[in-house]
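Removed: one protein chain of the complex. Kept in place: all other protein chains.
Letters are used for the chains, namely A, B and C, taken in the order the chains are written, and counting of residues starts over at 1 for each.
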Amino acid sequence: MNNSLSDVFRITSFGESHGDCVGIVIDGCPAGLPLHVDEIQREADKRKSSRDRPLATGRREADKVEVFSGIFNGFTTGAPICLAIWNRDIDSSEYEKIKNVVRPGHADFTAYEKYGGFNDWRGSGRFSGRITAGFVMAGAVAKKLLSTIGVEVVAHTIEIGGVKSNPPQDIASIRTAMINNEVSCADPVAAAKMIDAVKAAGRDNDSLGGIIEVRAEGLPVGFGEPVFDTMEGCLAKAYYAIPAVKGVEFGAGFNAARLKGSEDNDAFTVIDGMVRTTTNNHGGILGGISSGMPLVARLAVKPTPSIGKLQRTVDLTTMEPTSIAVGGRHDTCIVPRAAAVAESVTAVVLADFAIRAGRIARVLR
Amino acid sequence: MNNSLSDVFRITSFGESHGDCVGIVIDGCPAGLPLHVDEIQREADKRKSSRDRPLATGRREADKVEVFSGIFNGFTTGAPICLAIWNRDIDSSEYEKIKNVVRPGHADFTAYEKYGGFNDWRGSGRFSGRITAGFVMAGAVAKKLLSTIGVEVVAHTIEIGGVKSNPPQDIASIRTAMINNEVSCADPVAAAKMIDAVKAAGRDNDSLGGIIEVRAEGLPVGFGEPVFDTMEGCLAKAYYAIPAVKGVEFGAGFNAARLKGSEDNDAFTVIDGMVRTTTNNHGGILGGISSGMPLVARLAVKPTPSIGKLQRTVDLTTMEPTSIAVGGRHDTCIVPRAAAVAESVTAVVLADFAIRAGRIARVLR
Amino acid sequence: MNNSLSDVFRITSFGESHGDCVGIVIDGCPAGLPLHVDEIQREADKRKSSRDRPLATGRREADKVEVFSGIFNGFTTGAPICLAIWNRDIDSSEYEKIKNVVRPGHADFTAYEKYGGFNDWRGSGRFSGRITAGFVMAGAVAKKLLSTIGVEVVAHTIEIGGVKSNPPQDIASIRTAMINNEVSCADPVAAAKMIDAVKAAGRDNDSLGGIIEVRAEGLPVGFGEPVFDTMEGCLAKAYYAIPAVKGVEFGAGFNAARLKGSEDNDAFTVIDGMVRTTTNNHGGILGGISSGMPLVARLAVKPTPSIGKLQRTVDLTTMEPTSIAVGGRHDTCIVPRAAAVAESVTAVVLADFAIRAGRIARVLR
Partner (left out) sequence: MNNSLSDVFRITSFGESHGDCVGIVIDGCPAGLPLHVDEIQREADKRKSSRDRPLATGRREADKVEVFSGIFNGFTTGAPICLAIWNRDIDSSEYEKIKNVVRPGHADFTAYEKYGGFNDWRGSGRFSGRITAGFVMAGAVAKKLLSTIGVEVVAHTIEIGGVKSNPPQDIASIRTAMINNEVSCADPVAAAKMIDAVKAAGRDNDSLGGIIEVRAEGLPVGFGEPVFDTMEGCLAKAYYAIPAVKGVEFGAGFNAARLKGSEDNDAFTVIDGMVRTTTNNHGGILGGISSGMPLVARLAVKPTPSIGKLQRTVDLTTMEPTSIAVGGRHDTCIVPRAAAVAESVTAVVLADFAIRAGRIARVLR
């Protein structure tokens, strides 16, 4: 029961998949940030399912962002910003049927046990990907805040179902390339193969996972508050709040474990009067603190647990084995939508570090 | 500047590598836990360098654990437990020479910038692996606490320099097998190869990284506080506080990204009247909550950044390129010692979750 | 910018007086608490202004409680509970006129300076008493939770404009007596005098303050988490979030400063097998921990700063002296409504302590 993240730019999540709404409260956003609901809407739209995204869930929500508090006359006020989207297209019938038959790969069983069966199971309740709509709204505010100091974040799909992309290495090029396909992949050739793979899995009543890369540029040296609130640690904690994430690495990551020190160490040099490294195996973080080099993180996303294939499971009311084929509306591959969320929570964590490091004032003017 | 971890079993780290001492304050340990300093000492000894560990650092510290507060008549009192070890074998001369020449792969540069040059650079100061001695002392208390509810944790080396182990899959067997070699590897054949690899790297003035596996057994269903204080998120945050960790994954981890839903989903079944899964790709965590299956996590540790080989870098006083061969006393491979730390912080996080879930009372009797 | 209170039963406030709504998010309420919106509405009604309260503000709000999340099938789910009331009867015209003329005794000046003029000044924005509607909704949940362990809280007016009440000394009698008058005073004779005093002050374009007494019964021994999260400290922090509170005392309070130790010390005795004290100068708290005796706290409420009388002040745009007679809609004496809020935040703090002390489980069954 801890639904708050980060420290001085602090977000608190509320809402359920099939309840009234999904929302977020941001406490600690500096006053004076110009902010319009349309900017938040644009970010929320990146995450939501739509007609333009044939691979995505059948649920059709307008996901219109509502600003309940904290913005006045076009600027943040320093007060908590409460943002929400209403749930409209709710159909809990599929869930009602199976509410005691725990779906493999889902939180049905653990949530049932933890909350004594009182949890709202409709549409996966608090464990639905829909909850991340709140994260994305908060991310929109965080991004706007980071833009005031020249920090930019992008997250894109670099692997789906084993198909790897060969993306460009800078945010501008990545953005340009990823926008043209619905898998948010910055390599058009790989994107086409990924889409084929997703369609094939869908036809097979199966699902696919993949890998997301997050990249941030423009970071000054000095974000991160070791020894416990490290850049890696706080980002990883945020990433693991995205359903289906099972791995997080930075820079060379797991591959660094196979390098020698002489290979993994990034040599320092001076570029334009600034200390930089010639390579970036450290992913922009040394000692838990940003180094001024681009932040590079990768997230492993497991395949969507909801599949039409028959799976063995247990009925909690009878404690007898049974089997289930999960109907309802769900994505064959959630990686692209998860990428939008990863981008957002990265921004939230970086905004928090920016304020803590004194890089963003408590009042902007 | 956030040196506290977790929530109700909360630890606060202090001390520097070449300062007076390294310590930890534990706030929130229930009263009534039988605890003797020798139990803490035993855990601290697992992390420390010793004559029996020829691969490890030249620094020779007794690392005798001092209990400053919180234990009385052989029991915890409910008051903060302050534990420390004194620094005795200090030789800062090697660091004095290079204090403005930032070592590649180290936090020298980022710490210098973040703290305006005021940070204690001797022996890497707060960024030394020695700081983790405090984590291990806290872990000793956490383990004792977890033992009251039958939870056990182990961390062992499963890869060094590309050499992979083939370990047993239960804690008892892992413990038995890993204790006989100084790389903490539960596969004697792999252990021998790892040791050879480390020695070879050392002769070459180079260093090696590797992978640690953490395993916890006896966990009840229901640890973890989603959506943000998930099991994965809180553990990952703790792991990234261990210097050199650059990747963290749970269960199938990054490999899950390449599986189909029908392959990755773990089927539920009933064993001895309990709901269990037939496989454990989820690593004991579903929806951020423990499932009752063994917790399985893996940590990627980069190679020790301190190497004798010449590396290119920058002198911060002149802002000119220079090169450095790092002397001083350091391990060719820190993976085995990092494993002891990973085991400890896992225990701290699990103890915190146990109390939060109401599984451990505030007073033990 | 910290709009969250307490620790494991944690509330986060949002909303403005003349914005869309005023709300609260409760994170950490145990699952399984039977809870109906009507129960929350009843508490909210105690705070709100109404036709039955001629002394109160002219603003007429339905203050209908909306449950956005966290309650399902009549029970709490363990998820965050978001509650809000919409603002309907908004008239910002009086505030528009004087927005740069800082009202004496109000937060206009300090908020303007702190938030760089970006704060929402309409109806006092975040500094309006209306914000406490969120506290009261949270208090309703907290009271229901406390009722499961037999803890009851009441707050009543014991002084207005110098008129002192002579109230009974137990909650049942206080409740019965206070309900019959609109000053929430448990002494009918004093209540009548208080009402006269308030009316007289109103006729004089002036305002009155007073004193609230909070009393809680049924508390077990052991609430409070010293040395910093003491019962007194956490309650006082909550009380000072109620606008206009300028003093807080417990038990004998300021009067204790004039007693001798032999007079102030409460003798211990055994009653029905329980250790109790024969007197209650300690107000139910010893060493920051509840003693099992009734909790007694008193809050000093300053007179409503909004008065029709002409007062000297400054126009921030010209930095010239000017004068102001505050129109708008406000209470001549806010003490009775503040009492409802004091009762509520007491319940929030006690619910938090109850969970922390392990007296209320994380799942109720």
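We take it that contacts are C-beta pairs under 8 Å (C-beta built on N, C-alpha and C of every residue); 3 or more make two chains touch, one makes a residue touch a chain.
Keep in mind that this is a model prediction, so the values were computed, not measured.
Asker: Would you indicate which residue among B:Arg103, B:His282, B:His330 or B:Arg362 is in contact with the undisplayed chain?
Answerer: Candidates B:Arg103, B:His282, B:His330 or B:Arg362; residue touching the omitted chain: B:Arg362.
Asker: For the full complex, which residue in C:Ile131, C:Ala155 or C:Ala216 touches the chain that was left out?
Answerer: C:Ile131
Asker: Residue-wise, where is subunit C in contact with the chain that is not depicted?
Answerer: 1-5, 7, 13, 102, 104-107, 109-111, 113-114, 126-127, 131, 159, 161-162, 201, 206-211, 221-222, 224-230, 232-234, 236-241, 243, 245-270, 273, 275, 277-278, 281-283, 286-291, 300-307, 309, 311-314, 316, 319-321, 356-357
Asker: I need the residue numbers on subunit B that touch the omitted chain, in ascending order.
Answerer: Spelled out for subunit B, the touching residues are 1-4, 8, 10, 12-16, 19-21, 23, 25, 27-29, 31-32, 66-70, 72-73, 75-82, 84, 114-116, 118-120, 122, 125-126, 362-365.
Asker: By the contact criterion defined above, which parts of subunit A meet the unshown chain? Give residue numbers in ascending order.
Answerer: 8, 356-358, 361-363
One rule holds in what follows: only the chains that are shown with their structure count from here on.
Asker: By Cα centroids, which chain is closest to the centre of the whole protein?
Answerer: A
Asker: What whole-Å value do you get for the distance between subunit B and subunit C if each is reduced to the mean of its CA atoms?
Answerer: Measuring from centre to centre gives 46 Å for this pair.
Asker: Suppose each chain is reduced to the average of its Cα coordinates; what separation in Å results between subunit A and subunit C?
Answerer: Going by mean C-alpha positions, subunit A sits 39 Å from subunit C.
Asker: What whole-number Å value describes the gap between the mean CA coordinates of subunit A and subunit B?
Answerer: 27
Asker: Multi-chain contacts in subunit C: which residues touch at least two other chains?
Answerer: Only 8, 362-363 qualify.
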